[in-house]
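Below is one structure. I have some questions about it.
A single protein chain has been omitted from the complex, and every remaining protein chain is retained in its original position.
Order as written gives the chain letters A and B; numbering starts at 1 within each chain.
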Amino acid sequence: MGFRIPQGWEAVIGLEVHVQLATRSKIFSGASTRFGAEPNTQACPVDLGLPGVLPVLNAEAVRMAVTFGLAVGAEIRPYSVFDRKNYFYPDLPKGYQISQLPHPIVGRGAITIEASGEAPRTIGITRAHLEEDAGKSIHDAYAGLTGIDLNRAGTPLLEVVSEPELRTPEEAGAYFRKLHSLVRHLKICDGNLAEGSMRCDANVSVRPAGETALGQRTEIKNVNSFRFLERAIEFEIERQIDVLEAGGAIEQQTLLYDPDSHETRPMRTKEYSEDYRYFPDPDLLPVHVSEAFIESVRSTMPELPDARRARYAAEFQLGDYDAAWLTQDPEVADYFEAAAASAGDAKLAANWVMGDLSAALNREELGIARSPISPSQLGDLIGRIRDETISGKIAKTVFEGLWAGEGEVDEIIAARGLTQVSDAGEIEAIIAGIVAENPDQVAQFRAGKEKVLGFFVGQVMKATQGKANPKQVNELLRKALAADTG
Amino acid sequence: MDPFASIGQHAARLRDGSYSSVELTRFFVDRAREHADLNAFICVDEEGALAAAEAADARLRAGTATALTGIPLAHKDIFCTRGTITSCASKMLENFVAPYDATVVERLNAAGAVTVGKANMDEFAMGSSNENSRFGPVRNPWDPGRVPGGSSGGSAAAVAAGLVPVASGTDTGGSIRQPSAFCGVSGIKPTYGRVSRYGMVAFASSLDQGGFLGRSAEDLALSLAFCAGADPRDSTCSEHVDEWLDGVAENGVGNLEGGLRIGLPREYFADLSTGSELLDAVAGFFESIGCSLEEVSLPHTSAAIPAYYIIAGAEASTNLSRYDGVRFGYRCENPGSLEDLYRRSRSEGFGAEVKRRILTGTYALSVGYYDAYYVKAQRLRRLIQRDFLEAFETVDMILAPTAPGVAFPLGELTHDPVAMYQQDIFTIPASLAGLPAMSLPCGFHQGLPIGVQLIGPHFAEKTLLQAGAAYQRETDWHTRHPEAG
Partner (left out) sequence: MASIEIAHLCRLAQLALTESEQAAALADLQRIIAMIDEMQAMDTDGVEPLAHPIESDQRLRPDTVSETVDRDHYQRGAPATRDGLYLVPRVVE
C-alpha cells in the first residue's frame, strides 16, 4: 500500500527545481558544457574565477529561459538583473554564485499536474531565474582530501520555484515529472536525471488539517530522482509529525536524502545557512528582453506535451491513458508518430511502442533514442501484420530479429521462413490429419465443449510452426469439425 | 637619448634611425635599474622587453609600425600579462602567472609597444599613497621622503623619473589622477566603459577604469587610442564609437574648439588652501584663449566619500572572495581543515588595508545593513551623477583641483585610514559618476607638484585632451622633471 499522510495532518510542499539548460557553452564563458570530460578540462579562466576575467551572458540561455516562461504562461520580465550570492565553498570558484534574486527573468506562471487517480491540479510557479551551476566535490577519492572538478561550474541553470501548493509526496513527484516532460519537449534540457541535469530541493512542512498558518519548514537538498523525491518527502513528513506529536518543535534545517537508508539527515556543512549578502553583480548589466524577442520565441515554440496529448486523442483516437503515456517523453512521442505514419495504423503503433518495445528498452536500460529498432522498421513490421504476411504472434519473433540486428523486416521473415500460410488447401490437409488422429477431442467438441477448439488450434500451429493464419485456421477448423456431423 | 622625451619624439627618432627600439629599451631598462631606490617597479622584464623591441625594430624596417611601435612602457601590476607574474602588489598573488593578457596589454602589444616591466602599486589598488604594497612603498621622485600617491604610484613615479615615457594605470576613486598630481605628470581616467576591464584584476567593478599616466595630453591620447573600444570579453565595456579618438594617431589631438564653457565647482574650491592660486592661473589661461568661466554647484559632493567607501568596499569584498587558496595564489602552510585553509590563506595573503575594505564591504552588504548602507550609497551615487549631468547642461567641462594638498611624507597617514580616505575627495565624485577626468601638472607648492583636474561629460575625452593639449602648448609645467637628466 502506498504512503498516506496520517489522519489529522496536512503537508505543505514547495519545490525548487534546477534545470540544466542544454546550451553548447556555459552561461558566462565559452567553455563547453559537455558531460563526462576529464576533470577540469572544461573549466576555462572564467569558470576557474581567475583574477581579472569577466562574465559575458550566453544568448541561448536567455532564449531558453524565455521559452520556458512562455510554456508555463508566465510573465517575461523586460528587465532582469544578475546578483551575486556570496558564500565560500571549494566548488564555487569565485566565492559567489551569479544568480537572480529580486529581478528574475521569468515571473509568475503555472503548470497542471495529475497525481495518479486524482483530478488535475494547477500548481503555481512563483518564478524562474537564471544562474550558474557550481563544480563538483569528490569526497571519497583520497584519504583526508576532497578533490574539486570545475567542469560543471558555469553550466547554465534555470531554477524553477513552485508555490507551496503541493500537498502529498505523490503530487510533488507528479510536479517534478511534469517539469521534466515539459523541459524535454521544449528542448531546453536533456532531462538526464542520473547525470544531474535536473535536481530538486524540497521545502516541507506539516500542520494540523484545517490550520491555515504554515508550520516550520525544512529543506531537502539536491534530489535527482522522482522516486527518491517522493521517498524523501514521505520520510520527512513522518519525521516532522513524529516530532510534533511527541511535543517537540521542528528546527529549520537543511537536509540531505540518503537513498540507501531512505532517510534524511542534516547537512554538516554550514555554507547554506550563512548570510548570502546578495547584491547586483557589477560585472553584468540588466538583461533586456524585448517584446519582439518574446514574439520570435513564441512563434518557434514546439508543441507542448498537454497539446500533444489532446491531439493524440483527437487525431489517433487513442485513449487518454495511452495519449498521456506516449506524450510524457518527447522522444517517445516522436518515435511513436514516426512509427504510426510508417505503419499506417496509430493504434497498433501505440500498442507496440507501449508494449514490446518499451519492455525491451527497459530490459536493456536503453532510452528510446538508442533503440536498435527504428520507427520505420517498427512501421514495416506492423505493415506486415496488417497485410497478413505474418501473424501477430510471429511478429514478436520478427521483432526479436530486428532487435538483434538481423536485418530488415522482410529479410528476417524470408530468412526465418516465417511467411504466414494462408493456402486453404494446405491448412485443410493438416486439419484433416489432426481431426483423424484425435477422435476423443473431436467427440468432446461435438458434445459442446467449445474450449477444445483451442487444443486443435494449438495442434495446427504446432504443425505449421506458427505460420498458419490464425483467423483462417479457426474458420477451417470449425468447418472441418462441423462437417463430420453433417 | 632623452628620458623625458614624448612618445612622438621617440617615434620620430625610431623612424629616422637615430636609435633603434632595442637601444631605447635598453636605455630605459638601465634607468629603471639605476633608480631602483624609487621602488617604482615590481619587476623589470629585460628579456621580454628586448624581444619585443627586436620585433618592433623589424616592424619599423618593414614599414608596418604604428605610432606606438617600439615605444617602451610600463604596466601597472594589476594588468595580467601572459607568462610573467601579475602580483597586484599582494602576497596573495606573489607567484601568480596569468594564462592570458589583459585586453589593454594585448592591444598595446599588438600596436608594437614594448613592456619594460610591471609597476608597483597599492595592494589590489587599495590606497592613496602606495604604502600598501607587498613590495614596499614607492618613493616620490620629487622628494624620496614623500609618497607618490596611489594606487598607481609606481606608474606615476616611473613616468616622473623618466624611467618610461608612459605607463598604464587604473583609477577606481582617483588612483590615476592623484598620483599624477603628486608626481607632476599627466594622467587620464577615461569614461567608465571606454577601456576594457578584461584581465585587469578587479577592485570595484562598477568604478574600475584603466587609463594612462604620461608626459602630456598628446601622449595620453595616443596611448588611449590604441586600447579603447568595445571588447566581447567585458560586458560593461561600451560599444561607443569615437572617430576622433580613432584618428588621433594619424591626425594628432587637434585644436580646442572655441567658446568652451568651463565650470568651477563651488564645493571643490570652498576649503582649498593649497594651490588655489595655481588653479586660478589655469582658469585664467583658458579664459585668455576664449573660454568662458562659470561657477557651478555639485551639491552632493560631501556624500561622495561615504558612498564610495560603501560601494567600492561592497564590490571589493566579493571580488576578493576568489582568493581562497584553492586554485591559484597563496595557500597557508599545512591547513588542518577547509575553514583553516580559507581563513589563514586569506589572513596571511592580504595586507591590512585590503582586510579593512573587505570587512567594511561585508558589513555594508550584510543582513540588516544592506538598505541603510549599500542601497543608500547607490541612491547617493545617482544624486552625485545627476549633479554633474545638470552642471553639464550649462558647461562643457569642469575645472577643479585633483588633490587637497601636495604629496605627503611617507608614514604620515598610515595609521589613520579615514584621513587617508579624505585624499580622494576631489577625484571620487567623477569616478562614481563614470565621467572622464584628467589631471595635468599646473605648478609647484613648496617645490612639490600640484595638479589641476579636468572633468567632462561621458565620452567627452576629446574635450579634455584637446583642452589639456592647448594648455600644454602654452605652458611648460608638464616638461619639468625632478632631475637634470
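By our rule, a residue touches a chain if its C-beta (ideal position, glycine included) is under 8 Å from a C-beta of that chain, and two chains touch if they have at least 3 such contacts.
Quick caveat: nothing in here was measured; it's all calculated off a predicted structure.
Novice: Out of all the chains shown, which come into contact with the hidden one?
Specialist: Visible chains that the missing one touches: A, B.
Novice: Write down which of B:232, B:247, B:284 or B:409 is the residue touching the left-out chain.
Specialist: Only one listed residue reaches the unshown chain, and that is B:232.
Novice: Which of B:41, B:142 or B:192 sits in contact with the chain that's absent?
Specialist: Of the candidates B:41, B:142 or B:192, B:192 is in touch with the missing chain.
Novice: Which listed residue (A:36, A:144 or A:439) would be found touching the missing chain in the intact complex?
Specialist: Only one of A:36, A:144 or A:439 touches the chain omitted from view, namely A:144.
Novice: Pick out which of B:434, B:451 or B:468 touches the chain that's been left out of the picture.
Specialist: Considering the complete complex, B:434 is the one touching the chain left out.
Novice: For review purposes, identify every residue of chain B that touches the missing chain, sorted by number.
Specialist: For chain B, the residues touching the absent chain are 95-97, 99, 191-193, 206-207, 232, 235-236, 238-239, 300, 302-303, 305-307, 309-310, 317, 321, 324-331, 335-344, 346-347, 350, 355-356, 358-360, 362-363, 366, 368-369, 372-373, 375-383, 385, 417-418, 421, 432-435, 458.
Novice: Considering the whole complex rather than only what is displayed, give the residues of chain A touching the chain that is not shown.
Specialist: On the side of chain A, residues 23-25, 29-32, 38-46, 48, 50, 56-62, 81-82, 86, 88, 90, 137-139, 141-142, 144-150, 256, 267-269, 274-275, 277, 280, 282, 284-288 touch the unshown chain.
The definition used in the following text is that only the chains that are shown with their structure count from here on.
Novice: Centroid of chain A to centroid of chain B, CA atoms only: how many Å?
Specialist: 57
Novice: Could you list, by residue number, the parts of chain B that touch chain A in their complex?
Specialist: 79-80, 86, 88, 93, 96, 98-100, 102, 197-202, 204-206, 232-236, 314-315, 317-318, 321-324, 326-328, 338, 342, 362, 365-367, 370, 374
Novice: State the interface residues of chain A toward chain B in the complex, per the touch definition above.
Specialist: Answer in residue numbers: 45, 48-57, 84, 86, 88, 90, 93-96, 146, 148, 150, 275, 277-279, 281-285.
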